[in-house]
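Presented below is the structure to which this report refers.
Omission of a single protein chain aside, the complex is shown with its protein chains in their original locations.
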Amino acid sequence: MKNEMTVEFSSRSENESFARVTIAAFISQLDPTMDELTEIKTVVSEAVTNAIIHGYNNEEHHKIWMKCTIDDSGEIELIIKDDGIGIANIEEARQPLYTSKPELERSGMGFTIIENFMDSVEVTSSPGSGTTLHMVKQLAKTKTVYN
Amino acid sequence: MKNEMTVEFSSRSENESFARVTIAAFISQLDPTMDELTEIKTVVSEAVTNAIIHGYNNEEHHKIWMKCTIDDSGEIELIIKDDGIGIANIEEARQPLYTSKPELERSGMGFTIIENFMDSVEVTSSPGSGTTLHMVKQLAKTKTVYN
Partner (left out) sequence: IGEIQRFIRDDGSVKVSRSLKEIGNKIRKKKDELTKQMGRSPTIHEIADALEITPEEVVHAQEAAKSPHSIHETIFE
């Protein structure tokens, strides 16, 4: 049986923390380990920060969407989407250490971290039509679902 | 400056807890007192439970929406909405102790609790077109917004 939620929030930096707790609260129904929880929260941080800083150039009046679907098997499907400037060269953007904003002391490791913590990461993006990350992660063991 | 979020989730009982944490995480940006936080979470519990049990007769495949807007003055605007069966007589439904499901040992105090913890509560509902609660609460003092 699937459970689903979608949250839409303003592109404000304080909402990074909000998004982290929201995903943690939803995922906690699958009783993940604290480490798994930290991994998913880190992924959300990186993706949401990218949407705010890169997608929307720190303009606070835009919207970010996060959708999550979970099922009893412990599979987590996570989609994070912005309507921002988009990415011209996705392959380049996904390279470790690549950043288009070296002046901000960005590490260029966001995508690498995301790929490391998720089982699959699909990026859909083009200039002017925003960026969507479609990610899947299977929790280590099948755990009891607590209601 | 306003900050806004909308979350949509399945009408499953385990999402009552999810909705509570989601609102808590968002509201925490205003650094309320523990009492204020507990009050808002209780309101969310009552409204979401009503949507699930009454609005959707415990059918799990429907959607519930929760929208929250906060600003630096500490004003919280909260909207909780379902597309369920609706309420024929709103005035009666809001009476303390009134419940249409006495067989479930409902207390009939949900609306009363909601009204008690919020500064204003507006109910829009009619049979067949769902129920919307529009609520406002001003936190006790103007507080700094911490990011």
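Note that the chains are named A and B in the order they appear, and that numbering of residues resets to 1 at the start of each chain.
By our rule, a residue touches a chain if its C-beta (ideal position, glycine included) is under 8 Å from a C-beta of that chain, and two chains touch if they have at least 3 such contacts.
Owing to the predicted nature of the structure, the values given are computational and were not obtained by experimental measurement.
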Check each of A:13, A:33 or A:89 against the chain that is not shown and name the one that touches it.
A:33
Per the touch rule stated above, subunit A touches the missing chain via residues 17, 20-21, 24-25, 28, 31-37, 41, 143, 146
Even though one chain is not shown, subunit B touches it at residues 17, 20-21, 24-25, 28, 31-38, 144, 146
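Assume only the chains that are shown with their structure count from here on.
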Let me have the rounded angstrom distance from the C-alpha centre of subunit A over to the C-alpha centre of subunit B, please.
27
Residue set of subunit A touching subunit B in the complex reads 1-10, 12-15, 17-18, 21-22, 24-26, 29, 60, 145-147
